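Encoded as structure tokens, here's the structure I'll be asking about.
Of the protein chains in this complex, one is absent; all others appear in place.
This part shows chain A:
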């Protein structure tokens, strides 16, 4: 009704305006809407991952112990929590082991690229390390399972013979060495590039003045690194390690192809059949699992998702917090 009341003059005015800037509003608004929608979609997907995993895991979370006992690979009279426990333990052992081996080497590499290598070479050396990240995990699994494990057999045997009194290296070392220690080495190689990349960035951000001041006071290069570079990069290093930890927690194929699985809480890293990780367990059992079995596996996947999410969020939070005051230096 109101439209019929409007005077024709204003109608023409509107037409004139519309003619002067054709399609501008609609197309612009559609484009802005599309891109905002894409951004929102990311958040929706992340929420959906959690929601769908929870939804599919629900039958297993609420099932009684008799129902669960019907699944062949779940130990008798167990609840889902008692099933997940050793898996979480194994996952953490593998990731921490990998981290312990990878971080010192990664710091060394990052320092080499940022402060020791000739400046002209530094970029291409960084690229070489990045190539390690490009190699697919299944190839690391193949390499670890068929090539590396044979070479490590002697080393692990020596460790068990000479350091066997430490519970970690309790012998006799398994042959073939499908053990946690081998997995740790391969995982360490796999997370090396991400830790190196972040550490390198942080070390390169060290204020030039701090370094020059240290050198002017007569510090040697190593003293300069120890007094100026490392303290500056400490928080960055922590978050780099946590990113590496997140990678190691979720790695599937290398563990699946190397480790001989078992569900115990054991610290004996050189014995076979003691550990299993969540991710490898899912890949191992999924193809043959019954609907309730799939549900149980998804429940373990949910646990993995929550753990990695927490680790990654903590790491990103440290990075983000650091960004606020690093520029001012």
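Convention: contacts are C-beta pairs under 8 Å (C-beta built on N, C-alpha and C of every residue); 3 or more make two chains touch, one makes a residue touch a chain; residues count from 1.
Criterion: contacts and distances are computed from a predicted model.
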### Name of the absent chain as recorded in UniProt (options "ABC transporter", "Phosphate transport system permease protein PstA", "Thioredoxin reductase" or "Cytochrome c-type biogenesis protein CcmE")
"Phosphate transport system permease protein PstA"
### Contact residue for the chain not shown (choose from A:86, A:141 or A:184)
A:141
### Task
Looking beyond the chains shown, say which of A:68, A:113, A:197 or A:263 touches the absent one.
A:113
### Task
Based on the whole complex, identify which of A:96, A:125, A:213 or A:227 touches the chain you can't see.
A:125
### Positions on chain A contacted by the hidden chain, ascending
21, 24, 27-28, 30-32, 34-43, 45-46, 48-49, 52-53, 55-56, 104-109, 111-113, 116-117, 125, 127-129, 131-132, 134-143, 145-148, 189, 192, 196, 220-223, 225, 243, 246-247, 249-253, 256-257, 279, 282-283, 286-287, 291, 294, 297-298, 301, 304-305, 308-309, 311-313, 315-316, 320
